[in-house]
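Questions regarding the structure given below will be posed in turn.
Excerpt of the complex: some chains, original placement.
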Amino acid sequence: MGDRLTYAMIGGGQGSFIGAVHRMAIALDGTATLAAGAFSSTPERSKASGAALGVAEDRAYGSFGELVEGERGRENPVDFVVIVTPNDAHYPAAKACLEAGLHVVCDKPFTVTSAQAAELRDLASAKRVMCAVTYNYSGYPMVRHAAELVRTGGIGAVRKVYAEYHQGWLATDLEKTGQKQAAWRTDPAKAGLGGSLGDIGTHAEQLVRFVTGLKVEQVCADLTTFVPDRRLNDDASVLLRLSDGAKGSLTCSQVCVGEANGLSLRVYGETGGIVWRQERPEELTITRLDGSKTMLSRGIEAVGPRGSMASRLPGGHPEGFIEAFANLYRGVGEAIAAKRAGRSATGLGSEVPGAEDGRLGVRFVEACLESARGDGWVAV
Amino acid sequence: MGDRLTYAMIGGGQGSFIGAVHRMAIALDGTATLAAGAFSSTPERSKASGAALGVAEDRAYGSFGELVEGERGRENPVDFVVIVTPNDAHYPAAKACLEAGLHVVCDKPFTVTSAQAAELRDLASAKRVMCAVTYNYSGYPMVRHAAELVRTGGIGAVRKVYAEYHQGWLATDLEKTGQKQAAWRTDPAKAGLGGSLGDIGTHAEQLVRFVTGLKVEQVCADLTTFVPDRRLNDDASVLLRLSDGAKGSLTCSQVCVGEANGLSLRVYGETGGIVWRQERPEELTITRLDGSKTMLSRGIEAVGPRGSMASRLPGGHPEGFIEAFANLYRGVGEAIAAKRAGRSATGLGSEVPGAEDGRLGVRFVEACLESARGDGWVAV
């Protein structure tokens, strides 16, 4: 355990939802130990969060700049940095870390503009460090099995894709009630211009690419702000044209009253199809030409290696959101070990979404915004 | 029983699928008795079908023209005519019947062009006869309850609609194998230009209007023919702009391998939502702001009068497709009785989709075809 990895966190202080999720995901498998952080926008609150989280006082920094500076000067700096701030701070924080040669794990959407994303991608490449983006839904075992199945011809050439991400939590003007999550996510200055597309649509878009291996080539989008006075869209319907002649639709919404976190993916090919729903993540349905459907579930023999290596428990013992997230971090750990050993990452380490993945998501949002302004098809 | 209604059928001879369905739906409740028909395109086959169906020889006609002529001359002509031919023959057959003052029940899509549909609508109106269109999915009790709920404010003002109709039976080139249903439905001369939109998309479009009471104002469509050599589209994705600022998407496909008859409707309003799936037609889920979902099923106390009057059995005793179809015919029976009595139709009789309903479906298809040619929004 002397060589267990350590990490720092930028953002994720008291009151943050997603910071705690990242920490649980890292703790679950003992992937790394939290050793430093710039948890909040003020030094006092950052130190208070650090103390509550067991971080040594001198490593609870007042800003991401101080963190990079401080860790750089230490004999044993952290092995990687997790960035979980609101969207607008991803770019400067990631840039500072990458320039200092620190591995980065950044929340999605990666950046505010695709130009920033390209810059970070190139910087990581030049510095030979990892820059991962936490598209955590691709960490579910049954998503990984779906990808294995679809990419190896299990349903024939892909024809049609239906991706949905329907939530209802912003169906009212929650941002006016002081709810912190709602406030920053509907504020263009903090969240960028993507609205529901940036917040959740990008997860669906990445799943499409992750499972099918196809590119999103063109989009035709209709964006709507249903809640009065809201400054960003809270609903989007997008037609997709994918590579190799496949077609699709992607709908995301935060005003589908009563829906909690309704992310789903359906892919139909020439000889079969797959259906996956995030709220029942352990189940994958495969449709067949003869009309029968096969239901696979995590942990059974019939699931292949990509799904199995992302699994911890026997079938029927439900794994969920944190476990899927933790699969990304197990991959991060493996990828760092591989880099140190001068070898290619294997297993989970080869499945970690990277900066180019992040850039594609940001570019997808940009293209949808362009399409919605002009009512037509836009190239991604 | 002396005054039980009688009907004639145009089309629906031996080998027809949908003709038999209409007959079972009419028989189920004893709504009417088959007394005449022009069942096939040749007099011999029409007579053979008539004989098999117990129709008197002199009322098994060789063509719809002869049927209209023959019934007109009888003391007790049939009370209504059911038209279940391929799409192209709907218009001339309906026109002949309406001109003769016969009530008409016509399969969907109503006509090939919306101009034809408008003409039939006006003709029926001028002749004061009924011209019903068998949008049979609106006959399900839980669809009717959904309409009652949504139209009376049960989910607040409607914001978003998701309509789907996904089948897989045309995922291969079935029309080349001699399968009769596939052959005419993929033949522009028989089916019109609508392809999957005309064949199944119009059902989904009607459900949207039936349940929400909103108009489909604009469409933006992407149509695809996935199976090589097929002459009509077999897949469509359509963005919808509805009246009162509501938005939606409608996807229909006949290449979703393994899906049988996946028609579904989801509607979200300001305070709730409804989810209905045709393959489990007895269930209706209502979503709520507090995140709970209520599952209603046909036959329970909690279902209101519109759903209840379309129900025959206690809850838990599944009613299905034929029963829903039969509800339309019970409505037809009631509507005819009302016309005779010089009163307005009530109950099921007031729920029968009519010619204007049929016209809207045809116009929807036309608008989607226009949009798909020009890549943009088109007014319906």
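Chains: A and B, in written order; residue numbering restarts at 1 for each.
One rule holds in what follows: a contact is a pair of C-beta atoms (placed from the backbone, for glycine too) under 8 Å apart; a residue touches a chain by one contact, two chains touch by 3 or more.
Just so you know, these numbers come straight off a predicted model, no measurement behind them.
Colleague: Starting from the 2 chains in place, I would like the total count of identical chains in the complete complex.
Modeller: When the whole complex is considered, it contains 4 copies.
Basically, only the chains that are shown with their structure count from here on.
Colleague: Could you state the distance in Å from the CA-based centre of chain A to that of chain B?
Modeller: A distance of 43 Å separates the two centres.
Colleague: Can you name the residues of chain A that touch chain B in the complex?
Modeller: 155, 159-160, 162, 168, 171-172, 220, 222, 224, 226, 235, 237, 239, 241, 247-249, 251, 253, 255-260, 266, 268-273, 286-289, 291-293, 375-377
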